[in-house]
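The structure is given below, and queries will be raised subsequently.
One protein chain omitted, others in place.
Going by the order they are written in, the chains are A, B and C; count residues from 1 in each one.
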Amino acid sequence: MAVRVGVLGATGAVGQRLIQLLEPHPEFEIAALTASESSAGHTYQEAAKWRVDSPIPDEIGEMTVTATDPDDVPDDVDLIFSSLPSSVGAEVEPGFCEAGYIVSSNSSNSRMAADVPLVIPEVNADHLDLLEVQRDERGWDGALVKNPNCSTITFVPTLAALTEFGLEKVHVSTLQAVSGAGYDGVTSMEIIDNAIPYIGSEEDKLETESRKLLGEFDGAELNQNSMAVSASCNRIPTIDGHLENVWVETEDDLTPEAAAEAMESYPSLDLRSSPDPLIHVFDEPDRPQPRMDRTLGNGMAIAAGGLQETPFGLQYNCLAHNTIRGAAGASVLNGELLLENGYL
Amino acid sequence: MAVRVGVLGATGAVGQRLIQLLEPHPEFEIAALTASESSAGHTYQEAAKWRVDSPIPDEIGEMTVTATDPDDVPDDVDLIFSSLPSSVGAEVEPGFCEAGYIVSSNSSNSRMAADVPLVIPEVNADHLDLLEVQRDERGWDGALVKNPNCSTITFVPTLAALTEFGLEKVHVSTLQAVSGAGYDGVTSMEIIDNAIPYIGSEEDKLETESRKLLGEFDGAELNQNSMAVSASCNRIPTIDGHLENVWVETEDDLTPEAAAEAMESYPSLDLRSSPDPLIHVFDEPDRPQPRMDRTLGNGMAIAAGGLQETPFGLQYNCLAHNTIRGAAGASVLNGELLLENGYL
Amino acid sequence: MAVRVGVLGATGAVGQRLIQLLEPHPEFEIAALTASESSAGHTYQEAAKWRVDSPIPDEIGEMTVTATDPDDVPDDVDLIFSSLPSSVGAEVEPGFCEAGYIVSSNSSNSRMAADVPLVIPEVNADHLDLLEVQRDERGWDGALVKNPNCSTITFVPTLAALTEFGLEKVHVSTLQAVSGAGYDGVTSMEIIDNAIPYIGSEEDKLETESRKLLGEFDGAELNQNSMAVSASCNRIPTIDGHLENVWVETEDDLTPEAAAEAMESYPSLDLRSSPDPLIHVFDEPDRPQPRMDRTLGNGMAIAAGGLQETPFGLQYNCLAHNTIRGAAGASVLNGELLLENGYL
Partner (left out) sequence: MAVRVGVLGATGAVGQRLIQLLEPHPEFEIAALTASESSAGHTYQEAAKWRVDSPIPDEIGEMTVTATDPDDVPDDVDLIFSSLPSSVGAEVEPGFCEAGYIVSSNSSNSRMAADVPLVIPEVNADHLDLLEVQRDERGWDGALVKNPNCSTITFVPTLAALTEFGLEKVHVSTLQAVSGAGYDGVTSMEIIDNAIPYIGSEEDKLETESRKLLGEFDGAELNQNSMAVSASCNRIPTIDGHLENVWVETEDDLTPEAAAEAMESYPSLDLRSSPDPLIHVFDEPDRPQPRMDRTLGNGMAIAAGGLQETPFGLQYNCLAHNTIRGAAGASVLNGELLLENGYL
């Protein structure tokens, strides 16, 4: 029997992607949609300016949107997917956890909190055990799990595949799609025939989230990975798909061949949304490319290519679909992991 | 009295920009236009598919195009601007030099030859003296001077401003405009809603040309700069303007403030096409941007911004107009330097 | 048992789409792939620069490409899909027909020939009977069927739905995607931040093909529709999906409501690739839009919207996916019609 789920911030860009992924999902059943006060009481059809490239599923369009409040969500909902602006997430997510809901959140608030697991299932599923610490400390019946930022998710799986070589230094330059900023985040006059070498707070997210994701949980505490990371982030005129240039220096020798093998053999999980292979490595030097490769593995795969030696270690490029693997799909996958691990 | 000049490859994309810059230039007078055999004998108007955003100057349109052969160029022409595919350049440029012409070339052939000066006037004007070595060795009456690749020109002036701090390691990621590949170089289906993380031979150009440009000429030999450079090159959907993310590690401490001051105070030259300031440093973290800033200094300035400290030294972004400062304008400026130094 | 089919021009842009559609098709089995002499003898993987957004099917990648010659195609192939440059099509298609193959062709040659059926199955399936005339006249065992140009296919189904009102005058302005020109047809420098108000021969195709498609076949001869059509064609920076603005003046009164009902109730066919509904009519005035709506009905539906009264009759907009419904899918659908009608 499917787990009944709710979507917080259901009318937003990631909220729409969540609905697109959850509606046909056999393990989940959408039972609640929340949005801002002004949308509450309207049907989803009325409340949402639907922009995803498949029509609104009929039953979803007719559901009534509620306010984003635990009291307005039916009691038989067990799992909450949250994709809210971080300030709103910080305000309302704890209330849902106190009220007993398991929350799989894409919002950026609390990602770096010591007792909040930040999880990419294929990378650090064991961090989920932090929830015991979280419940002890916060006295929650529910729980709060986060997925990382879209640009972080793009390169961390490739680094995870290389940890055995001893990660030391990572430089990363990003070429990010406009959808990462939300529907209204980048105006057309800002970006057509242009690029913007700055995305507020983004560089910090890549640098800190990556070290937490690749850290070790000893049962009581999470110790961050000791590698040093420096990111430079750019917005470019693509719709979907973040492309990243990575240099990684490792303790042990690392050839492009060994790196390709480590990436290609890096295991996926036996979860519905985890693609196999997780990392697709291209031989062609001009791949991956956003428009060509963002839908690999239904948008859940990581693509890598251009592996080469440089004076500063290995250089390669990687790519992921930022609103699927990097946001909505990341939350859904964490939901599947929570189900697998008995939290639901 | 104006120096009479010829343009080799006058119908190509850079050739058109050369004409646009040379036609109003008070020190130069266009006296010869060459192109492939099939264009020879036609008027320029007939031969060129003009694509620059100002009309063909009338007198130029009526000039007759000749083959790219020293015998077809009038004897009273002194200076040749060359923008040919490198294989053609390698074949025909030596013949012009032997025939006594001074050649300022944008073609990539011979850029790394030991006796060919590769020059950005504001950076290494003194390398021009290599021409004495060149004439001795080759027995030419003429001479061959090269300007670097467009993506090299974009970041080298900013590094030149920092040499006093002792350059050690440079990582650079580029976001390059489609015009850098020539008019037919990138199809629309390749690049709309996309990015390509590979440009053939480009990374090598940034890595080797930069070390030559910042090297020292001791009167007999050119010693390359000892810094190590690694480049990762990307094509993005912009028309003009290469944007680059740079990390530089130096021997001495280098704060963003000191770097900004060094860049802003880096001298321009008293040549007509050299902008003042040479390097424009933005305080706004989201600048420079291609569409907004590529025309600074009539397309001849370098823009920089986003200076910040990282675990790996200084990080910043820089930008230049790739077909003006990075190609046609670079050749014209070298022509002005040759004139200033008595070669014409 | 599946019909064995061959694809002429299999490495081209439409050829690749044909393979993408045919490979999973239960009624057809790809048994031959042809291309130019230089590709013959290589595997398809080697010969094609694959650019479709799903990987090359494994078995297809390993097939050996042959020259485009009936002698090189296995005898047990019954149906040929052709997508060749029109000059090549004009040269080789008749040979295949003589050799007994049924050819469903997207190439523009012979579309207006009096004995060649030009068919959109949902619009004029009865024109297929022209093949009897064709075989009589040409003495072929095989047969040649054409689908119209992509921009013609976009608006003709909507006109077909309105024929009962008496079509008199049609003005149509097109906003066409770059893929319609083939992979190398439009350079990025031509179209980024630009539009081109001209596509060679395109206007004529809309004007003449539409009148043939909506004409009447009396068993012996095809009488063209008497409406007058004037087209103005533009290329814009979209990847896929032709959008068209149409004004239609009719003999009888035609309200937007009546037109919408006629379009929505216009029947699809019981063929695998014919979508139901054929024409999707939007209420939202700002639809259809290329990126949002081109994949309706797996890229085989026609989208319409913005229906309104004007001083010059009905005005509306329509859209179709130009490389699926407008090219590869159109040929496949004609193949299905040929199968249904006993030609295979």
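Descriptive notes on the structure:
Just so it is clear, contacts are C-beta pairs under 8 Å (C-beta built on N, C-alpha and C of every residue); 3 or more make two chains touch, one makes a residue touch a chain.
Everything numeric here is computed off the predicted structure, so don't read it as measured data.
Touched by the hidden chain within the whole complex are the displayed chains A, B, C.
Screening C:26, C:139 or C:311 against the full complex identifies C:311 as the residue touching the chain left out. The chain that is not drawn here is touched, among residues C:82, C:124 or C:238, by C:238. Residue C:291 is the one among C:42, C:135 or C:291 that touches the chain missing from this view. Considering the whole complex, the residue from A:149, A:179 or A:210 that touches the absent chain is A:179. Chain C residues in contact with the hidden partner, per the touch definition given at the top, are 169, 171, 173, 175, 192-198, 228-230, 232, 234, 236-239, 243, 245, 247, 285-292, 305-306, 310-312, 315, 317. On the side of chain B, touch with the chain left out of the figure occurs at residues 51, 53-54, 192-193, 239, 291-292, 295. Even with one chain removed from view, chain A keeps its contact list with that chain: residues 13, 51, 178-179, 183-193, 237-239.
Assume only the chains that are shown with their structure count from here on.
By the residue-number overlap criterion, the interface of chain A with chain C counts as same, with over half of its numbers used by both chains. Taking the mean of the C-alpha atoms as each chain's centre, chain B and chain C sit 47 Å apart. A separation of 42 Å divides the Cα centre of chain A from that of chain B. Each of the following residues of chain B touches two or more other chains: 192-193, 237-239.
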